[in-house]
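Here the structure is laid out as structure tokens; the discussion comes afterwards.
Only a single protein chain was left out; the remaining protein chains are all shown in position.
In order of appearance the chains are A and B, and numbering begins at 1 in each one.
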Amino acid sequence: MEGVVPLIALLLLVAVAAFVSAPVRNWLLDRQQPQGEGDGDGERIAALEAERLAKLRELADAELDFRSGKLDEGSYLFLRERLGREALAIADALAAAESADLEQRDRVGEEEDRKDDRPAVEVPLKHRSAAKGTGAAADAEGSGKT
Amino acid sequence: MARPRRQTVRLTITLSLAVVLACALMYTSFSAANPTVDPSTLLREAQPGRAYELTGVVVAHSVRREGEVLTFQLADRQGGSAVTVNYTGEVPDPFREGREVIVTVRRGPNGTFVGERNSLITKCPSKYKAAPRSGSRS
Partner (left out) sequence: MAGLGRACLLLVLGVCGYGVFAGLYAARFARSRGARESWLESARRSVYAVAFLTTVAMAVLEIAFLRNDFRFYTVATTSSRTTPELYRAAAIWASQEGSLLLWTWLLSLWSSLILFLTRRRLREAAPYATAILLGFAAFFDSLMIFYANPFQTLRRVPTEGDGLDPLLRFPTMILHPPMLYSGYTLSIIPFAFAAGALLARRIDAQWIRMVRRFALASWLFLGAGILLGARWSFAELGWGGYWGWDPVENAALLPWLTGTAFIHSLMIQERRGMLKVWNASLVLATGTLSVMGTFLVRSGVLDSIHAFGASTLGVPFVILIALMIIGSIYLVVSRLELLRSDHRLESLLSREAAFLANNLVLVGLCFVVFWGTYFPLISKAINGQQASVGPPWFDRYTVPLALILVALTGIGPIIPWRRASWAGLRRHLAAPAGVAVVVAIVVGYAGAAASPSALAAVSLCSFAVAITVGEVWRGVRVRMAVAGELLPVALVRLVSRNRRRYGGYLVHTGIAVLIIGVAASSSFLHQQERQLQIGQSIKVGLYQVKYVKPTAALLNGPDHTGATIDIGAVLEATKGGKRQFLLKPSEGFYPTTEPGQGPVSALIGGQAVSHVAISSGFGGDFWSAVEPNIHTPRLTEILERANRIVSPTNATQAVIALAVLLREYLRNPPPAQFNLISYPFVEWVWLGGLIGLLGALIALVPPPPPLPARLRARVGAALGVTAGG
């Protein structure tokens, strides 16, 4: 009974090692891009999104305060105008960042299409046609957008 | 500019106030604290009227209960001279001979010490690793 323990331990070791290293192995073999959202600028977009939500909540709070009598009309209008301007500034920055991101994505997509045509590793036939497929789809998407 | 200066003034006032309060607190803690001693130190240095936190091991066969008062002797962990304590109040469940206890005491008559009411705490024995508190100091 006790002899089976080292076997289980070994099994665990192999399973864990495989699971943990899978993303890196996949990336190294260039078989599959890991799921990612946006690119380097994705952080900035996420931050702006969060800022926008916070600003909208502030606006909603201010309105609730005014309606329930905590804030007098003058202060409320002043506050709303200021918050509204700040919200618009964030929205503009967000729009600019999003469109810049989209452009970058197209550019990256085009580069990847070019990479697919020159496989770095000898890819068996069935994989190559799959890759070509993605390449073709991306190509269509890319040309559709631009 | 008025604004930054106002800011600095506020910050300075707040910090100074905090520091003053903290110092007051720290100063009073020293006078309000009871020194922690073991039985041999207590016998040597105890001054009448002062309270001490006595830490020691309950000497075997020294525990007696007479009505409301529990009498027992405490000795150093390594053994040695023992101190007699007369204690009234809650006795925590783990209390027994051979266990280490903490009790606040003052000098009493005839070389004995009087335990402050409800100040007896028994430390967990090393065998029982996670005994929760069973004594109060109110």
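The criterion applied here is as follows: a contact is a pair of C-beta atoms (placed from the backbone, for glycine too) under 8 Å apart; a residue touches a chain by one contact, two chains touch by 3 or more.
From a predicted model like this one, the values you see are computed outputs, not experimental measurements.
Across the entire complex, the residue among B:P48, B:G67 or B:P109 in touch with the chain not shown is B:G67. Touching the missing chain, out of B:P35, B:G80 or B:G111, is residue B:P35. Subunit A meets the missing chain through residues 2, 5-6, 8-9, 12-13, 16, 19-24, 26-27, 33-37, 39-40, 42-43, 46-54, 56, 58-61, 64-65, 67-72, 75, 79-81, 84, 87-88, 91-92, 94-95, 98. Touching residues on subunit B toward the chain that is not drawn are 3-4, 7, 10, 14, 18, 21-22, 25-26, 28-30, 32-36, 53, 55, 65, 67-68, 88-94, 102, 104, 118, 121-124, 126-138.
By our rule, only the chains that are shown with their structure count from here on.
The centroid of the Cα atoms in subunit A and the matching centroid in subunit B are 59 Å apart.
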